[in-house]
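Shown here: the complex without one of its protein chains, the others still in place.
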Amino acid sequence: MKTRRGRAALPYLYLLPAFLFFVPFVLVPFAHTVGLSFYDWDGLTRAAFTGFENYREAFASPLVRSAFGHALVLIFFFGVLPVLLALPLAVGSSRTSVPGRNTLRTLIFLPQAISTVVVGVSWGWILALDGPINAGLRALGLDWAAVDWLGSFTWALPSLGIVGTWTLIGLCVTLFFAGLQQIPVSLYDAAAVDGAGPWREFLAVTLPGLKGPIAVALTVTVISALRAFDLIFVTTRGGPGTETVVPGILIYRRAFEDGRLGSAAAIAVILSIVVFAVTFLINRIADRRAP
Amino acid sequence: MDLIPRARRRYALHGLMAALVIAGILVGCGSNDRDGAVEPGRDAAAGGRHALEVWTPESGTRLQLVQRRADEFSAAHPDVKVNFTIRDFGSYPAQLKLALASDSAPDVVIGNLGWSLDGPLIKAGQLRALDPWATRYGWDKRFAEVAQRQMRFTDDGKQFGRGSIFGIPYAADVIGWFYNVGKLKILNIGVPATLDELEAALGTARRAGEVPIMLGNRPQWPGLHLFYLVSGDLASDREINGIVFGDRSVKWTAPSFVASARKLAQWNAKGYIAAGANSMSPDDALAKFVRGTGVFLPTGSWNAAELSAAMDDNVAFFLTPPIRKGDPRRATGSVGYGWHITAASRQADLAAEFIDFMTQEAFAIQLAASGDISPLAIGGGLPQAPSRLAGEIFAAWQSVLANGTLLPYLDFSAPDGAEVLYPTMQSIIAGQETPERGLALIEQSRERFLDSL
Partner (left out) sequence: MTAAPRTGTLGAAILIAFAAITVLPILGVVLLSLQPEQTQLSGFELPDRLHFENYARAFDVAHFANYLQSSLIVSIAVVVGTVVVSTLSGYAFGTMRFAGENALFYLLLAGLIIPFEAVIVPLYVELRAGHLTNSYWSVILPLIGTNSAFGTFWMRAYFRAVPRQLMEAAALDGAGSLRILWKVLLPGARPALLTLVVLVFMWSWNEFLLPLVMLSREDLRTAPLGLAFFAGRYTTDRVGMAAAAVMVALPVVVLFIATHRRFVHGMWVGALKQ
């Protein structure tokens, strides 16, 4: 059957299995979500068409706005901070020949392998009013600093942010290590010849060379921040008050607790748009800064 | 790329199928394989193994008693097995809704009164009206009128307090103040007889370096219970019942509610409420109280058994004292969540028999013996209080029933407590939101809900 048509069909046959899972279980539901966002539905009785009402309510609602605001805060802690910390860490230690280097790198990556539920439950104890961090602060005589981290209206969100930083630094470091390996030695030699010190070398050679991995790291971590659900569900559930409410929590609550599935869908669509936009932006900027 | 001959391709495809089949077999071991599948229309009298699926948010001693009573039911009906699914109170509504909509819907579920959970479920046709069985088993005679009001809903789920009977209560609860007897003695405080005396006691405790109010407010609704302990005194019957039963002429922004909320905020500002309340679960707070932290523990009578088992005579109870000395005490409480039969259940008769068994006086006596309270007036009073605490609670409950000063929970008034009511109350207490603005937000949300009915 070596017909041209048969030959042309071959690639599609290879694609078929993947799309057989992808289309009905990812694409089609997403399309439904978009459709659902124009209705008011409690999940049990009949749905009522309401046009853009859910979107109007979402944009007008202080709760929804603050949910995205909180996500922005998490973007800083999950994305920006780990990248900023991982850069010197990776650069400073990539050329060391300490024994057990691989083991150390593995350890740094370990938080990624641990379920966010485990992370949440564990840090819930660590950050407790009578937990180890406060015990340490008290031991250092800093009693005034031993606050109820996850119960504080001021500190709950940043505390969760720091947990995210802890979780994601290892990923960034690993990506940067890989990226550093890729930078041709010749560039470093050229810089050395020009008499560049370590800081100039970093700016002129290392940073541009890490452009790709930085983009990947930012993309993954920022998406992680926008999608955050597990960690918050298991620790504060959106509290205290509404200080740690993020879009993911809002979607789950409205869909499965409050019976407002149309509204949940609208927020999900808005979230997806934000995720797409941010991903696009990050990679655009990365492409533009050509070395 | 050349096309591979047919035979080779078929071989590869078979390999692929085999891999998927193997995966499928691995998976098949765990997929929904219900044992004791029930045929529709069969009732308990017929032979064959029946599994009754029951969902509950209970915990602690009460759960143990319920399960023990269910075991007695199984013993009397050897062909019936009762399976419990237990979820913590916070996760319960979401998980229950998911279960009710699934293929493995349970037969019997515990709801929560009013619009907090029952209303939406009834409106969606998920629960059965129990009137036929109520007449058969005499449920409409078993409970007092004030209790029945909380059991009734119109079939469209729009009106709470009248209509068909949907839930049969088996336990009751009332919120009050547990206190550490030893600490009160050391602090030289008498048991408060007025609201002012209570506040003074809080101040004294604080100045002595104790934690006056032990509270675990992480799930956000315990703060609301603290609110009830104050609004019970400051707000009128009409106002409270109005909010709960959907009277639109009554609003959350009434001055009495504002005053109650403000008092709470003041207490917090003065350091009367435990510092770690917002990240502590109610269980944690109870555990700490038992181990000696905290003078007062405002919570419900469902914790009585735990507390007396752990603290013996060192723990006691009182309802919020009245404003004026000697006035009858007012308390927020309910005849407890009720047992419901789901619309999806194919064993409704068996379920009804189970519910009847679980709500008879025999069980009420078991409950009372553990220090818990029941919605039934137990003939002849309590045989012998198992602990002083149980006796106090029982007496308090009976007096509230007798005086007609039982107030329903305000969070029965809407299903989305988690979105606005609970967090806003927490914010008000913490001083992050003014009482006026916070209550206005709550009222706004309530009106939106009433509009949607």
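We just call them A and B in the order they show up, numbering each chain from 1.
We adopt the following convention: a contact is a pair of C-beta atoms (placed from the backbone, for glycine too) under 8 Å apart; a residue touches a chain by one contact, two chains touch by 3 or more.
Just so it is clear, the structure is predicted and the values come from calculations on it, not from any experiment.
Engineer: Can you work out which residue in B:Ser59, B:Ser74, B:Asn241 or B:Thr434 touches the chain that's missing from view?
Structural biologist: The missing chain is touched by B:Ser59.
Engineer: Thinking of the whole complex, not just what is shown, which of A:Ala48, A:Ala135 or A:Leu203 touches the missing chain?
Structural biologist: Reading the full complex, the residue touching the unseen chain is A:Ala135.
Engineer: Just one of A:Leu218, A:Val245 or A:Leu271 touches the chain that is missing; which is it?
Structural biologist: Within the whole complex, the residue contacting the unshown chain is A:Leu271.
Engineer: Which of these, A:Ala48, A:Leu107 or A:Ile285, touches the one chain of the complex that we don't see?
Structural biologist: Of the candidates A:Ala48, A:Leu107 or A:Ile285, A:Leu107 is in touch with the missing chain.
Engineer: For chain B, which residues lie in contact with the unshown chain of the complex?
Structural biologist: Within chain B, the residues touching the omitted chain are 1-5, 8-9, 12, 16, 19-20, 22-23, 26-27, 29-32, 59, 85-88, 90-91, 95, 98-99, 101-104, 281, 283-284, 287, 291.
Engineer: So which bits of chain A touch the chain we can't see?
Structural biologist: 8, 10-12, 14-15, 17-22, 24-30, 32-33, 36, 43, 88-89, 92-98, 101-102, 104-118, 121-126, 130-132, 134-136, 139, 166, 169-170, 173-175, 177-179, 181-182, 185, 188-189, 198, 212-213, 216, 223, 226-227, 229-230, 233-234, 247-248, 251-252, 255-256, 261, 264-265, 268-269, 271-272, 275-276, 279
By definition in this document, only the chains that are shown with their structure count from here on.
Engineer: Between chain A and chain B, what is the separation of their C-alpha centroids in Å?
Structural biologist: 37
Engineer: Give every residue of chain B touching chain A within the complex, in rising order.
Structural biologist: Those residues of chain B that touch chain A are 1-3, 6, 16, 90, 93-94, 97-98, 101, 120, 123-126, 217-220, 275-280, 415-416, 418-419, 423-424, 426-427, 430, 432-433.
Engineer: Help me check something: in the complex, which residues belonging to chain A touch chain B?
Structural biologist: Going through chain A, the ones touching chain B are 1-2, 6-7, 10, 17, 42-45, 63, 124, 127-130, 148-153, 236-242, 252-254, 256-260.
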